[in-house]
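The structure under discussion appears below in the form of structure tokens.
Complex shown without one protein chain; remaining protein chains in place.
Presenting chain A:
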Amino acid sequence: MHVEQISIFIENKFGRLAEVTRILGDAGVNIRTLSLADTSDFGILRLIVNDTEKARTVLKERGFTVSKTEVVAVEIPDRPGGLADILQVLDADGINVEYMYAFVERCGENAVMIFRFDETQKAIATLTGKSFNVLPGERLYSM
């Protein structure tokens, strides 16, 4: 039920982000969603794309450091307290959120959040056990 995400190490240098997105565009890779975490020296660009392997290959060919990570996509009711409810469930089970970001598109009435957990499988079990809708990767890649 997990989703594949690729992460790219990018120095905080002018034009680097544009370069990454151009490489992916030229390879016909479509970015489904992304998050950029940065420090003063470097950033980590995290992407969910329609073709993870292709994205990895083209970026590595161009000398970027790329890694693949398993993340979890969860549907969250698009209403006040929707995110709080899910975080409460995770907290109750002692699951730590390493980082999270929002998916750009809604899924019906719901928003979609992307989570990185320290224990991916346990988190999926907890969430599905509480009737949260965990989206499979295929759904996102083609959304």
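Assume a contact is a pair of C-beta atoms (placed from the backbone, for glycine too) under 8 Å apart; a residue touches a chain by one contact, two chains touch by 3 or more; residues count from 1.
Everything below uses one rule, namely that contacts and distances are computed from a predicted model.
Asker: Considering the UniProt annotation of the chain absent from this complex, which name among "CRISPR-associated protein Crm3", "Carbohydrate ABC transporter permease", "Phenylacetate-coenzyme A ligase" or "Extracellular solute-binding protein" applies?
Answerer: From the choices "CRISPR-associated protein Crm3", "Carbohydrate ABC transporter permease", "Phenylacetate-coenzyme A ligase" or "Extracellular solute-binding protein", the unshown chain carries the UniProt name "Phenylacetate-coenzyme A ligase".
Asker: So one chain is hidden, and I want to know which residue out of A:Phe64, A:Phe103 or A:Phe132 touches that hidden chain in the complete assembly.
Answerer: Answer from the full complex: A:Phe64 touches the omitted chain.
Asker: Of the residues A:Ile44, A:Cys107 or A:Met143, which one touches the chain left out of the display?
Answerer: Answering carefully, the residue with contact to the hidden chain is A:Ile44.
Asker: Just checking the interface: what residues of chain A touch the absent partner chain?
Answerer: Against the left-out chain, chain A lists 5, 7, 9-11, 37, 39, 41-42, 44, 46, 63-67, 69, 98-99, 116.
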